[in-house]
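We show some of the complex, not the whole, and keep each chain where it was.
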C-alpha cells in the first residue's frame, strides 16, 4: 500500500491566517496575560489571582461584574437571539415583498458607532428632553416612565436592551444566511406535506440551522463577556449608578488602563483579563466539545 | 538647519482651535525653526493612549500633564523629563508646582499651565426675575433654592448623578473646603490626624443629601451634558460649576440671559470662605523626545507671562498659575478669580497622595457623592466606607 | 374526490414560455400518465398543479373549485419530487411520518401507516437512517413512501421509479396500481418508461414543448396516434418512418413499428444491410441501413443471429402501417 | 417556490417586520433629524422636525471644514476594505482547511484560532505598538490593516468553517473528479457557494473596523492616516461635546458602511446551491 502523501495544501490553507493571527494577536495578548503572574516587585505566581478572588476589595467588584455580565448575557439570549431568529425567519419567507428593505433597516443600528448609540439612547431615555416621556404619554403610559438609566434596578437591563437593539442584526443576518442555504425543494416538500408557517420553521428549518444557532449563542456569549464600549460611553468607566452596570469589560478597563486618578495596574488588569479569558474559554470549550460535535450538519 | 517639529499630546480636544489659531502662531513667530503641532486625543482615551504610546516609544515630544499621580508615575517611569532647571520654573509658586513634583519636591517635571476654580454659576436674569440675591451662607443657599422651587419656573439646580464625577467634583469638592477648612483639612487627612468620618468631612455629604430635592426630575439619569444644557437653555437657575464652564457657556447662551457666579456658601455667617482652586493642567517633555532642545525652548515659553496672558484670555475659566500679573477680560472669569482674594485656596482633597492605592479614593468619592445625592447611601455610611477603603492601603505614618 | 381541470394554464420562466396553454380534465379516480421528451414541461406542469409554481395565465380547478391561488398545503395533494427533496435531518421513518404528525394523526396510526409503506417499498432495514446514508434507489423509495403514507385526493408522481432496479420497479409499479385501486385517488404520474406508461395509465397525455399533443388510453395512442410525434414517442423501440413516395404510397410518411417489419436474408421489398444487432435476451433488435429510409429497426422475438453488413430484405406489414402527411399529421 | 402568498400570514409578517423596523430606525431617525438642527433645537425639542428656524447645517459645515474630512474617509475606506479582503481570504482558507480535512489537531487548531475572540485585543496594545514601532509601521495604514486582519480572523474562521460544512461533499468530489486541485476546489467551488456566509462575515468584520477608535488613535493618529472615526473624535471635548458636529460626522460616516453593507448583502441570495444534486 502506498502511504498517504503529505497534504501540504492543508498547511497552505492555514498558514496565512495562523501567521498573521499568531504574530499580531496571540503573542501580544499572551504576553500581556503573562503580566498576571507578576507584580511591581517581580514574579508573584498566582497571588494576583488570590487577591482578585480573595480580597473583598477586588472580589466584590469581580463578582458584581460577573453577575452583571451573566444578566447581560441572559437578556441577550432571551431577547436578542429569539428576536433575531424570528426576524430572520420572517425575512426568509419566500416571496416576501420588501424583504431587502426590512433587512437593511433592521441592520442599520448595528452599523452605528457606540458614541452615537450612547448619545441617542441617552437623549431618548432622558427624563429631561422628553422623547420617551412624551411618547409614553401619547399612549397613556406616562406613569411608567422612570429615569431607567439612572436607577440601580433598571440601568443594566436598559443597557442590555439597548445593546439588543443595536445588535439584533447580527443573529438576524447569520440565521438568515443559514436559512438561505436550505434548499427550496425541501421547503416545497414540507409545503406539500402541509407543513407551513411556524411548524415549518420548527420542524424543518430550525433543525437544519441548529449549528448556526449554536454559533450565535457562542458569539453572544463571547461578545457579552467581552462587552465594554456601550457601557463605557453611556455610563462611564465607573459603570454607574453605584457599579450597577459594571461588567467584566469595564472592570477590566478600569483596572488595566486606569481611570481618572486611578493608575492603570497591568498586573491586576491582566489577572482579570485572564479570569475573563478562562471563563470564556470554558464556555467555548463546552460548546466546541460538548455541543458542536454533537450537532448534526446537513449538506445541501 | 531643518526646522524641528514638536508634537503635543493633550486631552484638550476643546482647545484645538485656540492652539492652532492663537498660541502656536505666537510661538512660531518667535521661533521660526520650531514647528509645533497640537495633537489632542479624546479625554476619555487620553491616559490609556498616552501610556501605551510612551511605553512603545511613539508618543509626542510634549506631553500635557494630568495633575499629581498620573504624571508622577510617568516621571518615575522615566517617561517625563525633569524640568526643575527650566528657567521659567521660577515664574511659579511652590503651590502651583506641587501638582507636578515628586513628593519631596526635589524635582518638577511639568510646567504648570492652569487651574480651575469651583463655585456656582447662576442665571442672573432668573434671580432678578424672582428677586433673589446671591447666597453667602448655606441657609441662604437653601432659602434661595426653596424660593426657586416654590416659583416652579426653573429647576433650582442643574446636576445629575449619571456621570458621577459631576456629583463629586462640582458637589463634594466644591462645597467641601468650607467645612474642612481647605488646605488645613486636606493636609490633616494626609497626615492622618483627620478621618473622613470626622464631621467636617461628613457634613459636605449631608449638604449634598439635601440637594436631591432641588435637582430636576429624573436627575439619576441626567448626564453632565444634560445639566449643562438644562442651564444654558435657561431651564435651571443654578449650576454647581467649575470655572471652565465660562468658556463653554458664554457662546452657548449667546446673550439669552445673564450669568453670575457666587463662591460656595459658608456654613455660618462670617466663616472664612475656602475655594477649590485646583491645579489642573501642566505640560512636560517626553523624556525620549529626539528634540529635547526645541522642547525645552517651547516649555520655557509656556512658562512665560506672555503665554499666561494668551492662554488665560483665550480660555476664560482656565486660570494661569504663573506669578505674573494676568489681566482677564471676561467678567465672569474675573468674578471667579476675584475669590482668590476673599477666600483661601485649596486643591481637591483626593488628588494628592490619597488616590494612589486601591480602592481609589477619588473614584470612591464619585461613587459616594452620587449615592448620597440619590439617597441610596447615608452620608455617614458613605464616609465610613471611604475611610475603610483608605485605611485598607494607606498608612499615614508611611508618609 | 380528486377531479382536476386545467383551463388554458401557461407558464413562462422570465420570457421563456415553458407551458403554452394546457387544457386537461382528469376525472376523479383516474390514473393519468404524462409522457414527453426531456425538458418538455412535465415536471413544471406537475408543480403548477401542486401550486408550487405560479400559473402565468389560466386556471386550475380541483373538484370544481378554483385553486389557482390556493396555497399548496391547502390543496391536499401528495407529491413525489423528481429530485426527491427528502428532509435531510429526519430519519426515513420521520420523513414518511412527518405529514401525518403534522395532521395530528396518533402515534400508533403513524407507526402503522409508515410501517405499511416501508414494508411495501422494502425500506424496513433503513427506517432509522437519514437520507445521506441511503443509496439512490433507497432515497427514491423514501420519497415515494412519504407521498403514499398520506391518503390525499390527488397524487403527483414525478418519475418515481427511475432509480429502481427492474424487479423493484415492477413490484412498486404493481403496488402503486393497487394503491390506486384501493384508494380510488386520482393519480398523475410522469414517466419515461414505456412499460409504466402503458400498464399504469387510464389515459396517457403526450406533451411536447409545453403543449399537449394527444390524450388517450394507452392502446389507443399506440394503435391510433394522431401524428408522427405521438407515434414515435409511444412504443419502444421507436416506430420506423419510411418515405411514402419510395414505397409508391400516397402518404408522405409511412410509420411502421419495429415488430411489424419482417426481415429475411437476401433481397426483399426494401433492401438493406445490417448495421448493428442488439440481443436483449428475449428479443433481438436488428438495425438495418436502407435507401432512402435510413436506419430502420426490426424487432424480433427470441434470439437471432445476423451478421453486420449482411444484406437483408425488409417487408413492411402494410396493414399495420400508419400514414402521415408532410406535416406529420395522421391520414386516416 | 410556493406560489401563493397567503394574505393573512403575510400581513402578520409585514406587521411584525414593520414594527421592528420602526423600532430599529426610530433612534436613527432622531440622529438624522437632529444632525441638521441647531444645538438649542436638539435639546429644546429633539423629536421635532427641523423647521426653518431650527434648521442648521453647522454640524456638517464644521465637519467639512475641520481637517481633511475626505482624506479621513478615504483612509477609513482603504483600511476597511483591505483588511476585509484579507480577513475574508485568509479566514476562508483556514476555515476550509478546518472544515474540509480531517487531520490531527483539527479541533485544537479551531480552538486556537478562536482564542482571539475571547480576549479584548486592546490588551495587547503595547506589544502591538512596540512591534509596529520597530517595524517602522507607526502612522501607516498598513499597521491598522495588519491589526484588523488579525482581529477579524477568529470570527471569520469560526463562522465560515461552520457554513463550509454545509457544502455538499459530492460537489467537491465532482470537482476532484474533474481534476481540480484542492486550491481550485476552494476558490472555484466552495467560495462561490458560501457567498451568503462570506457576506455575513464581511459585514460583521467591517463594522468594528470602521467604528474602531482605539487603534487609529494608537497606531496611526497622524493627520495623513487618520480615520473618520478618529477624525470625529475631535468634536468630543473634555467638558463639552459638539453634538452637532459629532452627529453630522457620524451620520456621514454611516453612509459608506451602509453602501458596503448593501453591496455585501446582495450576496445574500436564495437557492445558491439549488440544482446541484438530486
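When the chains are written out, they are named A, B, C and D in that same order, and each has its own residue count from 1.
The definition used in the following text is that a contact is a pair of C-beta atoms (placed from the backbone, for glycine too) under 8 Å apart; a residue touches a chain by one contact, two chains touch by 3 or more.
Small disclaimer: the values here were computed from a predicted structure and weren't measured.
*Asks:* Determine the copy number of each chain kind in the entire structure file and write them next to their labels.
*Replies:* The complex described by this file is made up as A x1, B x1, C x2, D x1.
Convention: only the chains that are shown with their structure count from here on.
*Asks:* Have a look and report which chain pair racks up the highest count of C-beta pairs in contact.
*Replies:* More C-beta pairs are in contact between A-D than between any other chains.
*Asks:* So, comparing C-alpha centroids, which chain is the farthest one from chain B?
*Replies:* Here the answer is chain C, farthest from chain B.
*Asks:* Measuring centre to centre with CA averages, how many angstrom lie between chain B and chain D?
*Replies:* Computed value for the inter-centroid distance: 40 Å.
*Asks:* Mind checking the centre-to-centre distance between chain B and chain C? Centres are C-alpha means, answer in whole Å.
*Replies:* 91
*Asks:* How many angstrom lie between the centres of chain A and chain B, each centre taken as the mean Cα position?
*Replies:* 37
*Asks:* Counting only residues that touch at least two other chains, what does the list for chain C look like?
*Replies:* 52, 71-72, 83
*Asks:* Which chain D residues reach two or more other chains?
*Replies:* Expected reply: 1-2, 43, 125-126, 236, 243.
*Asks:* Using the touch rule from the top, collect the residues of chain D that touch chain A in their complex.
*Replies:* 1-2, 5, 9-10, 13-14, 16-18, 20-21, 23-25, 27-28, 30-31, 34, 42-43, 45-47, 86, 89-91, 93-94, 96-98, 101, 103, 107, 109-128, 131, 146-147, 149-151, 153-155, 157-159, 162-163, 165-170, 181-183, 186, 196-197, 199-200, 203-204, 207, 210-211, 229, 232, 236, 243, 246-247, 250, 253-254, 257-258, 261-262, 265, 268-274, 276
*Asks:* Within the complex, which stretch of chain B touches chain D?
*Replies:* 11-14, 16, 39-45, 49, 52-53, 55-58, 224-225, 228-229, 233, 242, 244-245, 248, 252
*Asks:* Chain C touches which residues of chain D in the complex?
*Replies:* Going by the criterion above, the answer is residues 1-4, 6, 277-278.
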